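Complex shown without one protein chain; remaining protein chains in place.
On to subunit A.
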Amino acid sequence: MEEGNTIAKRAGSRLCCLCNERKPALKRPKTLEQICRDCFYNVFEEEIHQVIVGNHLFKAGERVAIGASGGKDSTVLAYVMSELNRRHNYGLDLFLLSVDEGITGYRDDSLETVKRNEVQYGLPLKIVSYKDLYGWTMDEIVKVIGLKNNCTFCGVFRRQALDRGAAYLKVDKLVTGHNADDIAETVLLNILRGDVARLSRCTSITTGEDGPIPRCKPFKYTYENFNQNHTYAYFKKLDYFSTECIYSPNAYRGFAREFIKDLERMRPRAIVDIIKSGENFRISTSTKMPEQGTCERCGYISSQKWCKACVLLEGLNRGLPKLGIGRSRFLENSNDNRKEAKRNDGDRSIESKQCGSLDF
């Protein structure tokens, strides 16, 4: 590789490889070239722009909500989206959408960050909270169910919360800061958990196109390796909150994450290879895909009679923390499968707190 030799020479002369003017500040993870800060910003932003344009993620005039948690990925996303929207005239109406799960010592702090982002980037902010939507905070839920399976509750609730927030804002799309590592973890998790249906969907850059709100992930090809997002945020001195959720240590995703981190150290491109494998898996279109319907209780999109959030809520409100977790460990003393149990549930009266009606 002749190029490699020239790069080595340039590195020796201690100037940025790309502009040859300024002092280098970091190494580009993919090519290990040394570049200066400004070139890094340009290259990074240009890559995201190419992903957005190349995958036709947006149309002019669309209202787009940015899922903002206050963490580095969503902060960088918010910053870059508003930057590119301005620079390349995407013509988008951008909003910040944040979810308050009710985790003291974690979410309340990161929400302060998002409120500051609203001011810093000039993007209107909407916060949806579990307490308002479901009547439960994560703290309360964890007190009832303990530290295993709490991520199941939070994930299901958050997804619906984002959709409801998006509906409130009347947006056409939702963008999230999921990066390549996240998607690679999801591919692995779906293999480990036996979920072929999800396996076929999880690598798409836009998901949920046939649902209420399509969701896209512009950072799909951004490695977390060498912390590109982190580096960008650090150099740009973006305001973000960098602690892990206090309930996460027991999440099953942790296994996949550990493995991916070790893997990245050995072979950085393995992350993108996992995503490529995920896209190329031979999954028959006649594989039992879930049929799309609506939840009988709240009207949200659901492949079963009740949406997962309603099932989980039902369990919480009736003091049956395991309801909806795992396969047939449904009701006590019941060996019937899930569908039968649901049929029973629908007939009984519900003394639970209402979840708000979904208005599409």
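The criterion applied here is as follows: a residue touches a chain if its C-beta (ideal position, glycine included) is under 8 Å from a C-beta of that chain, and two chains touch if they have at least 3 such contacts; residues count from 1.
Assume contacts and distances are computed from a predicted model.
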item	value
Absent chain [UniProt protein name; select from "AP-3 complex subunit beta", "Dihydroxyacetone phosphate acyltransferase", "Cytoplasmic tRNA 2-thiolation protein 2" or "Ribonuclease P/MRP 14 subunit"]	"Cytoplasmic tRNA 2-thiolation protein 2"
Among A:I103, A:I141 or A:V187, residue touching the chain not depicted	A:V187
Given A:V43, A:I246, A:I283 or A:I325, the one touching the chain that is not displayed	A:I283
Hidden partner interface residues of subunit A, rising order	1, 187-188, 190-196, 199, 255, 259, 262-263, 266-267, 269-270, 272-274, 276-284, 287
